[in-house]
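Below is one structure. I have some questions about it.
Note that one protein chain of the assembly has been removed; the remaining protein chains are unaltered in position.
Moving on to chain A:
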């Protein structure tokens, strides 16, 4: 029996939204850290850049609230009218999980349901310590969820959740890397200087990749190597090439049961081949920001192709 398009869509979006909740939490964590770097804090610039990276500048402005760490944190983490706030993401993921309840395991449902019950009445992120706890809580939900999903039977349900997660993770990694572009160095600071270096280290830390970096690159911290790791290293599960490869695998697995491939499969293969051809030199040819902007656009194209191919609408 072929899976209903509606069920597939719910599974895919459940995967996307859990991943997005985690991205938002990591983004806020990065911002808190950048803002509090001991040498020279990035200050409000870090918060403006967080809004830009989350495509939330306009939405935040509409709240009429003052641009302050507390208000931006609340907006990104808990605002009900911000569809990408961590809280909204968990709520949407739970609604999708509920609608596809019989296609996922009790554990996967339980993780999402409990996360929502813990979050639904939370109105304020509290002080910095409380906010960091909340961030840890959401990262733990994402880990539990991923664990529950990976214990499921490998069939369409599993593949669609993983496909959604991979597409969203590509978007998230690209946006996190782009934080550096939006984050202007304080006047008088030079590229490669101490502040620049601290900012790159912070980014590595929020994607839990600091140790991995030192293992892979004994030569020390170099911005282009950080970029290379998060874009081109297959060993890094968050790297762009790894998630593009993963979405290709998931699509092939689905094609295996559906009996045919479609435009989404071709697009995924094309992207993987293009990334494969890149190296550190070509990656920076037109600037990292331009590359990431293109990646985010192509990612949206892949999402649209998936929706069309499997009749999500």
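Quick note on the criterion: contacts are C-beta pairs under 8 Å (C-beta built on N, C-alpha and C of every residue); 3 or more make two chains touch, one makes a residue touch a chain; residues count from 1.
Here, contacts and distances are computed from a predicted model.
Per UniProt, the protein behind the absent chain is "Putative circularly permuted ATP-grasp superfamily protein"; the candidates were "Cation acetate symporter", "Carbohydrate ABC transporter permease", "Na+/H+ antiporter subunit C" or "Putative circularly permuted ATP-grasp superfamily protein". Within the full complex, the residue among A:156, A:265 or A:303 touching the omitted chain is A:156.
Here one chain is not drawn; of A:37, A:52, A:70 or A:99, the residue touching it is A:99. Of the listed residues A:117, A:194, A:215 or A:300, the one in contact with the hidden chain in the full complex is A:117.
Listed residues A:70, A:132, A:212 or A:258: the one in touch with the omitted chain is A:258.
Against the chain not shown here, chain A presents residues 1-6, 8, 98-99, 101-102, 113, 117, 156, 254, 257-260, 310-311.
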